[in-house]
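Everything below concerns the one structure shown next.
Of the protein chains in this complex, one is absent; all others appear in place.
A and B label the chains in the order they appear, each numbered from 1.
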Amino acid sequence: MPEFEPQIVAFCCNWCTYAAADLAGTSRVQYPSNVFIARVMCSAMVSPEYVLRAFENGADGVIVSGCKYTDCHYVDGPVKCDAMYAKLKRLVHVLGLEDERLRREMIATSEGTVFARIVEESVNQLKKLGPSPFKAKTEAVA
Amino acid sequence: MNLEDIIQETNTHYCLECGKCTSVCPVAKYDPSFSPRRMIENALLGFEDELTFNQKLFSCLTCYTCSLRCPSDVDFPVFIQKARGIAQNNGQHGICAHAGQLQSLARLMASPEIKQSRLEWLKGIDGSALYRISDTSDVLFWVGCAPYFEPIFEDIEFSALDITKASLKILNLLGIEPKLLPNEKCCGHDALWTGDIVTFKKLAEYNAAQIKEAGIKKIVFSCPEGYRTFKLDYPNYVDLGCEVQHISEFLAEKIEKDGLKFKEIEKKVTYQDPCRLGRHLGVYDAPRKVLESIPGIELVEMPYIKEESICCGTSAWTNCDSCSNMIRMQRLSEAKATGAETLITSCPKCQTHFRCAMVDKGDLKRSMPEIEVMDLVSLVANAMGD
Partner (left out) sequence: MEEVKIGVYVCWCGLNIAGTLDSVEVAKYAGTLPHVVISRDYKYVCSDPGQDLIKKDIKELGINRVVVASCSPRMHELTFRKTCQDGGLNPYLYVQANIREQCSWPHATDRKLATEKAKALVRAAVSRVYYADPLETKNVPVNPNVLIVGAGIAGIQAALDIADGEKKVYLVERSPSVGGHMIQLDRTFPTLDCAECIQTPKMTDVGHHPYIELMTLSEVEDVTGFLGNFKAKVRQKPRYIDIDLCNSCGECAKVCPVEVPDEFEMGLHMRKAAYLPLPQAVPAAFAIDKKGTSPCRIACPAGVNPQGYVALISQGKFKEALEVVRRTMPFAGVLGRVCTHPCELDCERRVFDEAIAIRALKRFVADYELRVGREKVTPIEKTKDEKVAIIGSGPAGLSCAYDLVREGYAVTVFEALPQAGGLLRYGIPEYRLPTEIVDNDISYVQELGVEIKTSTLVKDLGDIFEQGYKAIFLAFGAEASQKMGIPGEDTSGVIYALDFLKLVNSETKPTLVDRRVAVIGGGNAAVDAARASWRLGAKEVTIVYRRSQAEMPAIRTEIEEAEEEGIKFHFLAAPAKILSKDNELSAIECIKMELGEADVSGRRRPSPVKGSEFTINVDNVIIAIGQTVNKEALPKELAYTGWGTLEVNPVSLQTNIDGVFAGGDVVSGPADVVTAVAAGKEAAISIDRYISGVSLTEERQTTPKKVEQVSKEGVKSKARASTPILNLKERKGSFTEVEQVFDEKTAIEEAKRCLNCGVCSECLECVRVCDQKAINHNMGDDLVEVEIGSIILATGYDQFDPSVIPQYGYKKYDNVLTGLEFERITCAGGPTAGKIQLKDGREPESVAIVHCVGSRDKNYHEYCSRVCCMYGLKYAHLIKEFTKAEVYEFYIDMRCFGEAYEEFYKRCSEEGVNFIRGKVATVTDQTTSEEEQGKLVVVAEDTLLGKMIRVPADMVILCAALEARSDASDVASLFTIGQRADRFFLETHPKLAPVNTPTDGVFIAGCCVGPRDVPDTVAQASAAASKALSLISKGMVTTLATVAHVDETICHGCGRCEEICIFHAPTIISNNGTVVSNINEALCKGCGACAVVCPTGAISVRHFTKQELDSLIDGLLEVQHA
C-alpha cells in the first residue's frame, strides 16, 4: 500500500503569501506537491465556512496565511483574520480535529523559502497523523 | 422523491386555492412576492422548476401557521421540506446565513470517524466536574448544537451552553444524573428542513445506534427542534425505542405530581411560543404552567400567542433576509408593548434570532425595540436556588 499523501489547502493572500509562493517557484525551491493554493485578496476574506468546506471535501490540513501585521495591503487585515481564526479554531476543536490540521501563518512576499518550509513541515506532520476523519464521509459520497 | 409523490404525501392536491395560507403567512405579510398558494399552484401545474429554482422556496419558515388554518389540511411545511430536497439535487440551497458554517458542521458531523470533544464545558477550570452525569443512567439529556453555537454567537452575547448548563443544574437538583453522549451528532433538523436528506439520514442513523447501544429509555430536550426531530421525523427513518420529552413538559409534570416548588423571583415576563414546540407539537401549556408556578413571576401575554404566535423569523439558517428582520421587529415590539421586562422563550434558536436582531452596530440606528431575552430553563434554574 502506497504511503499516504495528505492534501493541504492553503488560503493565501494575494499580496504576501501568494507572492511568497510565486517566489519559491521562481527561485526553484522544491517542496511537496500536496499543497493546493486558494488565492484570496486578504487573509481577512477567509470565512470559517471556507475552511470547514475544505475539510468537508477531504482536506487533511488547511493553512490560512497572509501578510504580517505591519505589511498588510489593507492595513489591519491580519488582525481581522486572527479574530476569525480564533472562532474557527474553537469550532474545529469541538469537531475533534487535531490542532495540527489547521495552521495560521504570516508569510511575507520575500519569504519564498519560509513558505516551502512550512508546506514541508505540515506535510510531514499530516503524514504522521494520517488521513482526516472527514475523508471517510467524502469517500462514502463517491 | 419526485414532485408527484410529494403532492400525494402532503394532501396538496386537495388545495382549494383559497389563499388563506398566504393571507396568514408571516413571510408573505412583509414579502408580497412570497405566496404559499402560488407555490402549491406551481406544483399542481407541474411547473417544477418555477418551484424549485426559486430562491423563495427557502424563505418559508415552515412554522405551520398556514397548515393549522388550511381548510384542506395541506401539510405545506412538509411540502416545502420535500420540495427543497429536489432543489438540493439541482444545487439550490438558498442563501445560507453565517456563510453556511452551520450546514457544513452538520455535514461534517455526519462523518462516521470523527470523535468530537463537545463536552469539555462539563468541567470547571480546575478540572472538577460541575455537574453530576452518569454513564449508566437510562435517561439521556440531549445537548444538541450548543457547543458549536458557543464561538459562532459570542458576538451577540448568546451562550447556548448556559441553557444546557441550566438544564443539567435542574435535573441534578431533582436528583437526576442524566447520561450525555460524548460523540452526540447533530439531530439533523436543519439538514432535513433544507432538504439535505442524505446528511439527515446519516445523522439519524448514527444517533439512533448510539442511543440503542446506551440502552436509553428516555431523552430530555431543552431544544424544541431536536425534540420535534426525534419525536416526529426519526420514526420515519430509524427505530429509537425510547420516550422523548421537552424539559418544560418534564418540569410541568414535576410540579403536577411531586408538587415541585420554586423560590420567589420578582419579574414581569411574556412568553414566545417556539413554532416547533408550539404549532408543530402542540405544547403550549407546559411552559406557561412552569412560569405561573414560580412565585413573583407575572406572565403578561402578547396579542398573538399559541396557535397564532409569530415566529422568530428564520428557520434552518437559510434566507435570513430583510423580511425575517421585520418579522422579528414586529414580535419584539409586541413583547415590549406588554410592559414585560423579559421575553421568555424555550428555544435556543428563537433567542439567537431575537438577540441578533437587537445587535445594532451601524451609525444610523435601526429602531429595534430592546428587551431582555431569556430561556425558560435559565429562569427556572434561578428559581431553584443555588
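Criterion: a residue touches a chain if its C-beta (ideal position, glycine included) is under 8 Å from a C-beta of that chain, and two chains touch if they have at least 3 such contacts.
Only a predicted model underlies this, so the values are computations on that prediction, with no experimental measurement involved.
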| item | value |
| --- | --- |
| Displayed partners of the chain not shown (whole complex) | A, B |
| Residue touching the undisplayed chain, where the options are A:Q7, A:S65 or A:S122 | A:Q7 |
| Absent-chain interface as seen on chain A, which is shown | 7, 9, 14, 18-19, 21-26, 28-33, 36-42, 44-47, 49-50, 53-54, 57-59, 70-77, 80, 84, 116, 135, 138-139, 141-142 |
| Hidden partner interface residues of chain B, rising order | 95-100, 319-322, 324-326, 356-357, 359-364, 366 |
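FYI, only the chains that are shown with their structure count from here on.
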| item | value |
| --- | --- |
| Computed distance of Cα centres, chain B from chain A, in Å | 35 |
| Residue numbers on chain A that touch chain B, as the complex places them | 47-50, 52-53, 55-56, 86-88, 90-91, 93-97, 133-134, 136-137, 140-141 |
| Chain B residues within the chain A interface of the complex | 98-101, 104-105, 107-118, 147-148, 150-152, 154, 198 |
